[in-house]
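For this view, one protein chain was removed and the others were kept in their places.
After this line comes chain A, so read on.
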Amino acid sequence: MECAFDAQNLISISLMKIQSSRTQRGGIKLHKNLLVTYVLRNARQFYVSKNLSQTQRTHQYEDVAAVRERQDYFELPGSLTELADDFYCNFTGVESDTWHCGAHQHNGQPAEVAHQDASACAMLSPSDADLMVSEACWSCADKSPWELPIPNAQANQKTVLDLDTHVVTTVTNGYFHSDCCAPSKQLQGAQCYAKKRKVDTSYHIVDPEFYLPDFGPVPCKRMRTDDELHSDSDQLDSTNISNLISVLGSGGLSEFVSWQQTDLEQIFAAQTICLKHTLLTGSGWTRAIEAF
(Lines give C-alpha, C1' and ligand atoms only; values in the text may rest on other atoms or scores of the structure.)
Protein backbone atom coordinates (compact mmCIF):
# COMPACT_ATOMS: atom_id res chain seq x y z
CA MET A 1 0.00 0.00 0.00
CA GLU A 2 1.94 2.92 -1.27
CA CYS A 3 0.92 6.37 -0.34
CA ALA A 4 2.58 9.72 -0.71
CA PHE A 5 2.71 10.53 2.90
CA ASP A 6 3.26 14.15 3.49
CA ALA A 7 1.29 16.81 5.22
CA GLN A 8 0.38 18.66 2.07
CA ASN A 9 -1.04 15.57 0.54
CA LEU A 10 -3.05 14.91 3.64
CA ILE A 11 -4.41 18.39 3.55
CA SER A 12 -5.57 18.05 -0.02
CA ILE A 13 -7.01 14.60 0.59
CA SER A 14 -8.86 15.81 3.65
CA LEU A 15 -10.33 18.76 1.87
CA MET A 16 -11.51 16.61 -0.95
CA LYS A 17 -13.16 14.32 1.52
CA ILE A 18 -14.96 17.25 3.05
CA GLN A 19 -15.99 18.40 -0.36
CA SER A 20 -17.26 15.05 -1.48
CA SER A 21 -19.18 14.58 1.73
CA ARG A 22 -21.43 17.41 0.71
CA THR A 23 -22.84 15.38 -2.10
CA GLN A 24 -23.05 12.07 -0.31
CA ARG A 25 -26.37 10.42 -0.01
CA GLY A 26 -27.88 10.81 3.40
CA GLY A 27 -26.38 14.18 4.11
CA ILE A 28 -23.16 15.24 5.71
CA LYS A 29 -21.88 12.84 8.28
CA LEU A 30 -20.89 14.91 11.26
CA HIS A 31 -18.73 12.23 12.83
CA LYS A 32 -16.65 11.54 9.78
CA ASN A 33 -16.15 15.19 8.97
CA LEU A 34 -15.13 15.90 12.54
CA LEU A 35 -12.45 13.26 12.28
CA VAL A 36 -11.29 14.62 8.94
CA THR A 37 -10.89 18.07 10.40
CA TYR A 38 -8.70 16.61 13.11
CA VAL A 39 -6.43 15.17 10.45
CA LEU A 40 -6.52 18.48 8.65
CA ARG A 41 -5.54 20.32 11.77
CA ASN A 42 -2.74 17.91 12.57
CA ALA A 43 -1.41 18.04 9.04
CA ARG A 44 -1.55 21.77 8.90
CA GLN A 45 0.15 22.18 12.24
CA PHE A 46 2.89 19.87 11.14
CA TYR A 47 3.18 21.58 7.78
CA VAL A 48 3.31 25.06 9.15
CA SER A 49 5.70 24.23 11.93
CA LYS A 50 7.93 22.45 9.47
CA ASN A 51 8.00 25.44 7.17
CA LEU A 52 8.45 27.84 10.00
CA SER A 53 11.40 25.99 11.36
CA GLN A 54 12.81 25.92 7.88
CA THR A 55 12.34 29.67 7.67
CA GLN A 56 13.94 30.16 11.03
CA ARG A 57 16.94 28.15 10.11
CA THR A 58 17.29 30.40 7.12
CA HIS A 59 16.59 33.73 8.70
CA GLN A 60 17.08 33.22 12.39
CA TYR A 61 15.01 36.02 13.63
CA GLU A 62 12.23 34.23 15.26
CA ASP A 63 11.83 32.62 18.54
CA VAL A 64 10.76 29.10 17.96
CA ALA A 65 8.73 28.91 21.07
CA ALA A 66 6.80 31.98 20.10
CA VAL A 67 6.15 30.47 16.73
CA ARG A 68 4.89 27.25 18.17
CA GLU A 69 2.77 29.08 20.63
CA ARG A 70 1.13 31.20 18.06
CA GLN A 71 0.54 28.23 15.89
CA ASP A 72 -1.92 27.21 18.54
CA TYR A 73 -4.27 29.57 16.88
CA PHE A 74 -5.00 26.75 14.53
CA GLU A 75 -7.66 25.46 16.76
CA LEU A 76 -9.94 22.81 15.62
CA PRO A 77 -13.12 24.34 16.92
CA GLY A 78 -12.68 27.33 14.69
CA SER A 79 -12.22 25.16 11.72
CA LEU A 80 -15.38 23.28 12.34
CA THR A 81 -17.55 26.28 12.05
CA GLU A 82 -18.22 25.92 8.38
CA LEU A 83 -18.87 22.26 8.57
CA ALA A 84 -21.15 22.85 11.47
CA ASP A 85 -22.90 25.64 9.68
CA ASP A 86 -23.31 23.55 6.65
CA PHE A 87 -24.59 20.76 8.74
CA TYR A 88 -26.96 23.19 10.31
CA CYS A 89 -27.98 24.28 6.92
CA ASN A 90 -28.95 20.75 6.25
CA PHE A 91 -30.44 19.83 9.54
CA THR A 92 -31.27 22.74 11.69
CA GLY A 93 -31.65 25.71 9.51
CA VAL A 94 -33.95 27.18 12.07
CA GLU A 95 -31.51 26.86 14.88
CA SER A 96 -28.31 28.10 13.40
CA ASP A 97 -27.74 31.75 13.72
CA THR A 98 -25.04 31.60 11.16
CA TRP A 99 -27.01 29.68 8.62
CA HIS A 100 -26.27 31.16 5.32
CA CYS A 101 -26.48 28.39 2.82
CA GLY A 102 -23.56 26.81 4.49
CA ALA A 103 -21.23 29.74 4.44
CA HIS A 104 -19.66 31.04 7.52
CA GLN A 105 -19.09 34.71 7.46
CA HIS A 106 -15.67 35.94 8.29
CA ASN A 107 -15.48 37.39 11.69
CA GLY A 108 -13.98 40.81 11.98
CA GLN A 109 -10.35 40.36 12.48
CA PRO A 110 -8.81 42.12 15.42
CA ALA A 111 -6.30 44.57 14.23
CA GLU A 112 -3.79 43.70 16.84
CA VAL A 113 -3.32 40.20 15.60
CA ALA A 114 -2.78 41.06 11.99
CA HIS A 115 0.75 40.24 11.17
CA GLN A 116 2.36 39.97 7.90
CA ASP A 117 3.78 36.70 6.93
CA ALA A 118 7.32 37.17 7.97
CA SER A 119 8.74 34.77 5.54
CA ALA A 120 6.96 36.27 2.61
CA CYS A 121 7.91 39.78 3.43
CA ALA A 122 11.38 38.75 4.25
CA MET A 123 11.87 37.64 0.74
CA LEU A 124 10.93 40.95 -0.71
CA SER A 125 13.50 43.46 -1.51
CA PRO A 126 12.64 46.96 -0.42
CA SER A 127 11.85 47.89 -3.98
CA ASP A 128 9.19 45.29 -4.08
CA ALA A 129 7.31 47.21 -1.49
CA ASP A 130 6.02 49.31 -4.32
CA LEU A 131 4.20 46.34 -5.62
CA MET A 132 2.35 45.74 -2.43
CA VAL A 133 -1.05 46.77 -3.45
CA SER A 134 -2.79 45.12 -0.64
CA GLU A 135 -3.79 47.64 1.92
CA ALA A 136 -4.03 44.93 4.46
CA CYS A 137 -0.32 44.51 4.39
CA TRP A 138 0.03 47.32 6.80
CA SER A 139 2.69 45.79 8.91
CA CYS A 140 4.95 45.54 5.92
CA ALA A 141 4.61 49.21 5.37
CA ASP A 142 5.39 49.94 8.96
CA LYS A 143 8.23 47.63 9.56
CA SER A 144 11.21 46.41 7.72
CA PRO A 145 10.74 42.88 6.55
CA TRP A 146 13.31 41.59 8.92
CA GLU A 147 11.46 42.73 11.94
CA LEU A 148 8.20 41.22 11.16
CA PRO A 149 6.74 38.86 13.63
CA ILE A 150 5.67 35.41 12.77
CA PRO A 151 2.47 34.93 10.92
CA ASN A 152 -0.74 34.68 12.74
CA ALA A 153 -2.79 32.38 10.70
CA GLN A 154 -6.05 33.61 11.97
CA ALA A 155 -5.34 37.07 10.68
CA ASN A 156 -4.39 36.87 7.11
CA GLN A 157 -3.08 33.55 5.96
CA LYS A 158 -4.80 31.24 3.59
CA THR A 159 -3.61 27.95 2.31
CA VAL A 160 -4.54 27.54 -1.27
CA LEU A 161 -5.05 24.20 -2.91
CA ASP A 162 -5.12 23.58 -6.59
CA LEU A 163 -7.45 20.69 -7.04
CA ASP A 164 -6.05 19.92 -10.44
CA THR A 165 -2.36 19.81 -9.73
CA HIS A 166 -2.57 19.31 -5.97
CA VAL A 167 -0.25 22.19 -5.49
CA VAL A 168 -0.50 23.84 -2.13
CA THR A 169 0.25 27.49 -1.74
CA THR A 170 0.15 29.81 1.17
CA VAL A 171 -1.54 33.09 0.53
CA THR A 172 -0.83 35.87 2.94
CA ASN A 173 -2.44 39.25 2.75
CA GLY A 174 -2.49 39.34 -0.99
CA TYR A 175 0.85 37.68 -1.34
CA PHE A 176 1.08 34.14 -2.26
CA HIS A 177 4.11 32.06 -2.35
CA SER A 178 4.33 28.65 -3.71
CA ASP A 179 5.42 26.38 -0.98
CA CYS A 180 4.75 23.13 -2.55
CA CYS A 181 5.85 20.79 -5.17
CA ALA A 182 3.71 18.31 -6.96
CA PRO A 183 2.75 15.57 -4.57
CA SER A 184 5.31 13.26 -6.05
CA LYS A 185 8.07 15.40 -4.71
CA GLN A 186 7.11 14.67 -1.16
CA LEU A 187 9.75 15.54 1.34
CA GLN A 188 11.65 17.73 -0.98
CA GLY A 189 8.91 20.22 -0.53
CA ALA A 190 10.75 22.11 2.13
CA GLN A 191 13.80 22.46 0.01
CA CYS A 192 11.81 23.49 -3.00
CA TYR A 193 10.14 26.06 -0.88
CA ALA A 194 13.32 27.65 0.27
CA LYS A 195 14.80 27.49 -3.14
CA LYS A 196 11.85 29.14 -4.79
CA ARG A 197 11.77 31.86 -2.28
CA LYS A 198 15.23 32.95 -3.01
CA VAL A 199 15.17 32.58 -6.72
CA ASP A 200 11.80 33.75 -7.81
CA THR A 201 10.36 36.65 -5.97
CA SER A 202 7.59 36.96 -8.47
CA TYR A 203 5.68 34.52 -6.34
CA HIS A 204 5.51 37.07 -3.63
CA ILE A 205 4.41 39.97 -5.66
CA VAL A 206 0.77 40.44 -5.45
CA ASP A 207 -1.04 40.20 -8.66
CA PRO A 208 -3.59 42.96 -8.71
CA GLU A 209 -5.86 40.67 -10.55
CA PHE A 210 -5.51 37.94 -8.11
CA TYR A 211 -8.73 37.34 -6.37
CA LEU A 212 -8.84 37.05 -2.68
CA PRO A 213 -12.17 36.96 -0.99
CA ASP A 214 -11.19 39.68 1.38
CA PHE A 215 -10.05 42.06 -1.22
CA GLY A 216 -12.62 42.07 -3.90
CA PRO A 217 -13.27 40.43 -7.19
CA VAL A 218 -10.81 39.79 -9.92
CA PRO A 219 -11.24 40.51 -13.58
CA CYS A 220 -11.15 37.80 -16.17
CA LYS A 221 -8.14 35.70 -15.96
CA ARG A 222 -6.45 33.63 -18.51
CA MET A 223 -7.18 30.01 -18.20
CA ARG A 224 -4.15 27.88 -18.10
CA THR A 225 -4.15 25.11 -20.55
CA ASP A 226 -3.39 21.61 -19.50
CA ASP A 227 -0.04 21.78 -21.19
CA GLU A 228 0.98 24.72 -19.15
CA LEU A 229 -0.14 23.11 -15.99
CA HIS A 230 1.78 19.99 -16.57
CA SER A 231 4.90 21.63 -17.80
CA ASP A 232 5.54 23.59 -14.68
CA SER A 233 3.40 21.88 -12.21
CA ASP A 234 5.74 22.65 -9.41
CA GLN A 235 5.76 26.37 -10.01
CA LEU A 236 3.04 28.82 -9.52
CA ASP A 237 2.87 32.07 -11.22
CA SER A 238 0.13 34.58 -11.38
CA THR A 239 -1.46 32.98 -14.39
CA ASN A 240 -2.07 29.88 -12.40
CA ILE A 241 -4.13 31.77 -9.93
CA SER A 242 -7.22 30.92 -11.84
CA ASN A 243 -6.78 27.32 -10.91
CA LEU A 244 -6.03 27.91 -7.32
CA ILE A 245 -8.33 26.88 -4.64
CA SER A 246 -8.29 28.76 -1.45
CA VAL A 247 -8.50 26.10 1.09
CA LEU A 248 -7.82 27.28 4.51
CA GLY A 249 -9.10 30.65 5.32
CA SER A 250 -7.96 32.66 8.26
CA GLY A 251 -10.09 32.82 11.29
CA GLY A 252 -13.45 31.21 10.85
CA LEU A 253 -14.70 29.09 8.06
CA SER A 254 -15.93 30.47 4.82
CA GLU A 255 -16.44 27.47 2.71
CA PHE A 256 -17.70 27.88 -0.75
CA VAL A 257 -17.55 26.08 -3.97
CA SER A 258 -17.02 27.87 -7.19
CA TRP A 259 -17.79 26.15 -10.40
CA GLN A 260 -17.54 27.01 -13.98
CA GLN A 261 -20.22 29.26 -15.32
CA THR A 262 -22.26 26.49 -16.77
CA ASP A 263 -22.80 24.95 -13.40
CA LEU A 264 -24.10 28.07 -11.82
CA GLU A 265 -27.74 27.18 -11.97
CA GLN A 266 -27.08 23.87 -10.48
CA ILE A 267 -25.15 25.52 -7.72
CA PHE A 268 -27.80 28.05 -6.91
CA ALA A 269 -30.32 25.31 -6.80
CA ALA A 270 -28.33 23.43 -4.23
CA GLN A 271 -29.04 25.12 -0.99
CA THR A 272 -26.23 23.52 0.84
CA ILE A 273 -23.63 25.28 -1.22
CA CYS A 274 -23.05 28.94 -0.77
CA LEU A 275 -21.51 30.71 -3.65
CA LYS A 276 -19.61 33.85 -3.17
CA HIS A 277 -20.77 35.76 -6.15
CA THR A 278 -17.64 37.75 -6.38
CA LEU A 279 -15.79 34.66 -7.39
CA LEU A 280 -17.93 34.14 -10.38
CA THR A 281 -16.96 37.34 -12.03
CA GLY A 282 -13.66 35.85 -13.00
CA SER A 283 -14.05 33.33 -15.72
CA GLY A 284 -10.61 32.12 -14.82
CA TRP A 285 -11.81 30.47 -11.66
CA THR A 286 -12.39 26.86 -12.22
CA ARG A 287 -12.78 25.14 -8.97
CA ALA A 288 -12.38 26.83 -5.69
CA ILE A 289 -12.81 25.62 -2.22
CA GLU A 290 -12.17 27.75 0.75
CA ALA A 291 -12.64 25.37 3.55
CA PHE A 292 -11.42 26.96 6.70
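In this text, contacts are C-beta pairs under 8 Å (C-beta built on N, C-alpha and C of every residue); 3 or more make two chains touch, one makes a residue touch a chain; residues count from 1.
Methods note: contacts and distances are computed from a predicted model.
K.L.:
Tell me the UniProt name of the left-out chain, picking from "Serine/threonine-protein phosphatase 2A 55 kDa regulatory subunit B", "Mid1-interacting protein 1-B", "Aminotransferase class I/classII large domain-containing protein" or "Coatomer subunit zeta".
P.N.:
Of the names offered in "Serine/threonine-protein phosphatase 2A 55 kDa regulatory subunit B", "Mid1-interacting protein 1-B", "Aminotransferase class I/classII large domain-containing protein" or "Coatomer subunit zeta", the one UniProt assigns to the missing chain is "Serine/threonine-protein phosphatase 2A 55 kDa regulatory subunit B".
K.L.:
For the chain that got dropped from the picture, name the residues of chain A it touches.
P.N.:
1-3, 5, 7, 10, 13, 17, 25-27, 29-32, 34-35, 38-39, 42-43, 46, 76-78, 80-81, 84-85, 87-93, 96, 252, 270-272
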